[in-house]
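For this view, one protein chain was removed and the others were kept in their places.
Each chain carries a letter (A and B) given by its place in the written order, and its residues are counted from 1.
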Amino acid sequence: MGVEGIGASVVRKEDRRFITGRGRYVDDIKVLGMTYAHFIRSPHAHAKVVSIDATAAKAMPGVVDVLTGQQLVDDKIGNLICGWSVSSKDGTPMKMGAWPAMAPDTVRFVGQAVAVVIAETKNLAKDAAEAVVVTYAELPAVPDIKAAIAAGAAQLHPEAPGNVVYDWAIGDEAATKDAFAKAANVVSLELLNNRLVPNAMEPRAALAEYNDAEEHFTLHTTSQNPHVARLVLSAFYNVAQEHKLRVIAPDVGGGFGSKIFIYPEEMVALWAAKKTRRPVKWASDRTEAFLTDAHGRDHLSHAEMAFDKDNRILGLRVKTHANFGAYMSLFSSSVPTYLYATLLSGQYNIPAIYAEVMGVYTNTTPVDAYRGAGRPEASYLLERLMETAARQLKVDPAELRRTNFITQFPHQTPVIMAYDIGDFGASLDKALAAIDYSGFPARKAKAKSAGKLRGIGFSCYIEACGIAPSKAVGSLGAGVGLWESAEVRVNPVGTIEVLTGSHSHGQGHETTFAQLVAGRLGISIDQVQIVHGDTDKVQFGMGTYGSRSAAVGMSAIFKAMEKVEAKAKKIAAHLLEASDGDIVIENGEFKVTGTDKSIALPMVALAAYTAHNLPDGMEPGLKEGAFYDPTNFTFPSGTYICEVEIDPGTGKTEIIDFVATDDFGRLINPMIVEGQVHGGLAQGIGQALLEGAYYDENGQLITASFMDYAMPRADDLPSFKLSHTTTLCPGNPLGVKGCGEAGAIGSSPAVINAITDAIGHNRIEMPATPGRVWTAMQMQQAAE
Amino acid sequence: MYETIYHRPTSLADAAALFAKAGDATYLAGGHTLIPVMKQRLAAPSDVIDLGRIKDLIGIEVTGDALIIKAATTYYDITQSAEAKRAIPAIVHLTTVLGDPAVRYRGTIGGSLANNDPAADYPAAVLALDATITTNTREIKAADFFQGLMSTALQPGEIITAVSFPIPAKAAYSKMRHPASRFALTAVFVAKTKSGEVRVAATGASSSGVMRVPAIEQALTANWSASALDGITVSSDGLMEDIHGSAAYRANLIKVMAQRAVADAG
Partner (left out) sequence: MSTIKMTVNGKSVSAEVEDRTLLVNLLRDTLNLTGTHVGCDTSQCGACIVHIDGKAVKSCTVLVGQANGANITTIEGIARGDELHPMQAAFRDNHGLQCGYCTPGMIMSAIDIVNRHHGDLDEQTVRHELEGNICRCTGYHNIVKSVLDAAGRMKVAQAAE
């Protein structure tokens, strides 16, 4: 494949612009006549909007207009949608309340917009916003799951009685009941999966332009999936027609799921640009980001696992409550169901599983997919349960897992997923060696003599990514197909552009995708340009989330490349007077095998475009497209082991060692893969030790800035010890599995298991802050 | 941020005159508390008077028994001061665990004290060392200066010019950082004066700001050692309680941080 092909850790092509300050993010873009939007947001978690008086604000200098939710209704702008329909056990479809982009009558979370000021500068917009008088009549608020399902709780939406969106289940209830009836041991656990704020470092932003002569809109936006944004904005929100709307997601500063969704601000910016006939820019500040970016996680679960006398798992029973916040965000419904409960078999042979999930509304920011989306919640639940079981059954936690590993593939779990391949024992062995497991007791003793509590914790995760086979997700209620598209354009001089529906917001596609193409042709990656993120340039594509860009996006490029190469070989064969079956591609040349005859790629490309001498009947040009729809999810898996020391005086946990052994199938660029794992680990460790979004009893977000929400910093984290095992994914032509989310999925249970090992009991929740760990240690002492 | 008028006087007298003339002025030192507050529109001063270029307000000197740090001296300059390190190394240590490097280039000791955040670091040193705060009009003893949450004895227009720390026999600062803000979740400054008096001040623990801890002072007066505190209990009455720590946890931290500080002080 050459030094820049698949498997090479080449430095990233995109880096030069980022390290020299020449990146181009949405808020960096200025256009002539640009105005600035500032949203007026509800200070209440639940209230009626009684009146909005913008008279004074409209008269202020520099104010272009003040627009309200009622005007959106009057202009027949659509409500926000949820794109995945999930039905309750009883067959009824999920019960959704309407979510208008700006609330005309009722606000249901702090930060929900009721009006927007459009002004000549950002400061003038903010000045004017203070002159808009909004009168609210407060209503009682439900700030969390328990409050939402309590008898007599305030109701958010008349469509959803009891604040219940759905009461869903998966698996075989009767078989699971039988499994528990014959169990020798049952292990149970209550778990809270803490609410997180994604906090991509670039806050969301949108710049909307309207050309009234052309009736055409252009939207620059911070999106992971610009085509989906265009589709939703046109087909459902009615702000523009699809062929009259260009959506551009330029450099995007991190997404982690939060930039999948099409938010009210983007809708309003487009609508306002047409209403005011001025370009409208909105750029979120961090406080707005805390209040309005879709949050992640927020589950309350009860889990029980049944074991036979040989410590083999007989069954798993789970009841989860998932907090959706005040409205159903774009893919929210699928997260605690098809992306969560379908992974509850983990790496284990579990004959019977039954999981119930109740999704509820609360007066909080909407919750949707955040790095891992459902799978971190599943692995946290399972791996906490396995560690608890090992201690209760008095067996080694690594060996309990090994006893129950799935070893035959393909493997059909009781919860939809069919694992194609894996070698869980190999990852476990490699991780055990990396952490020097046998040396742990000595390290623990040494720590004790220094007054520290040392603990070790495991996590053997599996996840489903490469999202996803369209037919399968369609049958489960998805409103879209989850294939990907690619077009490979060989230019007349032999340079290449690849247009991909995937979107890079940090993943390094400009490099890895170029490596695939360059490797196949034996050319330099500098000859290959990856084009993405612009609906006017790139054919319809589905975007980047769910660790899908290698498995699905690159597979589409692979298919398009096969077509390009086939045609190029025909041209080369024609020019070299050989059979196209005898043409091989090496070092940028088309060679007749077994001879010294060859022709360079640029000459083939030129021939394709001059069309002076092509095989009979062949169309000119050298450009092919492909759509790739995966046949299955891919199943990355691995073992993470965390070793901690706790300072008993302060309760502070220090991660001494963190080992991550992953099986991602084939690695395209190991350097980039490891970078993805590092970032995922930081987010999972952040969830375990630092991060948590909290609301007070009135629904006010207490953690609405970096002063209160603890983001992981450099000195909170160790350097990580990474290694890999490899089983090639049989489901896609590259054998790749996806690496973007694994770190976030596998790491948090390993950290908490290490802490519970250190403190000697299980009564600790995430985030295990020093205060909580110290308090947990006092409980233990009181019990002794 | 609301529009404001920025001034950069070069003398104390000019600064005070500008303040007197303005409608609703505020002084700006490093700005790392004031500017974020102004950005969030929680403060709307008509005029901002920058004290950062007044030469009389910058510098560190040791005279006789005191370390004198002028008010607009930045944290960074304090961390680099050989005199300060010789006189009271605990002050320099405190400064190195305050904020982050970029903040330390801008933040000033006077600004921190005038703001009196209940989780700020310097108030603990000032109170434990019984420092004297000099302003353009008078001298204020530490015990009189701090008057509860974000509140001080400073009168409108009054400018802190210097802080004079008596050089102690022993002193140390031990801090448990707030995981998000990096202010003090709870931190303790312990000092033993040259005459043998023990003074202990805790910050970050009480919502009314920096406080002395008599139980610990008594125990350390009897026996200046970390183990002298093993048996004592710090009351959690009146201590802060939030998502980052209960009152009982903060009470524990006062004791643990005090023990560590005593151990560091030697």
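In this section, a residue touches a chain if its C-beta (ideal position, glycine included) is under 8 Å from a C-beta of that chain, and two chains touch if they have at least 3 such contacts.
Everything numeric here is computed off the predicted structure, so don't read it as measured data.
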- line: The one of A:508, A:588 or A:636 in touch with the missing chain is A:508
- request: Among A:123, A:185, A:539 or A:723, single out the residue that touches the unshown chain.
  value: A:123
Task: Give the residue, chosen from B:31, B:59 or B:166, that touches the chain omitted from the document.
output: B:31
Message: Even though one chain is hidden, which residues of chain A still touch it in the full complex?
response: 11-12, 14-25, 27-28, 30, 123, 199-203, 251-254, 256, 285-287, 505-508, 671-672, 674-676, 678-683, 705-707, 711-715, 717, 719-720, 743
Message: Contact with the hidden chain only, please: which chain B residues?
response: 1-8, 28, 31-32, 35-36, 38-40, 48, 50, 52, 76, 99-103, 105-106, 181-182
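Everything below uses one rule, namely that only the chains that are shown with their structure count from here on.
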- prompt: Tell me, which parts of chain B touch chain A in their complex?
  reply: 1-3, 40-41, 176, 179-181, 185, 242-246, 248-249, 252-253, 256, 259-260
- prompt: What part of chain A is in contact with chain B in the complex they form?
  reply: 123, 126-127, 130, 287, 649-652, 690, 692, 694, 702-703, 706-711, 716, 769-771, 774-775, 778
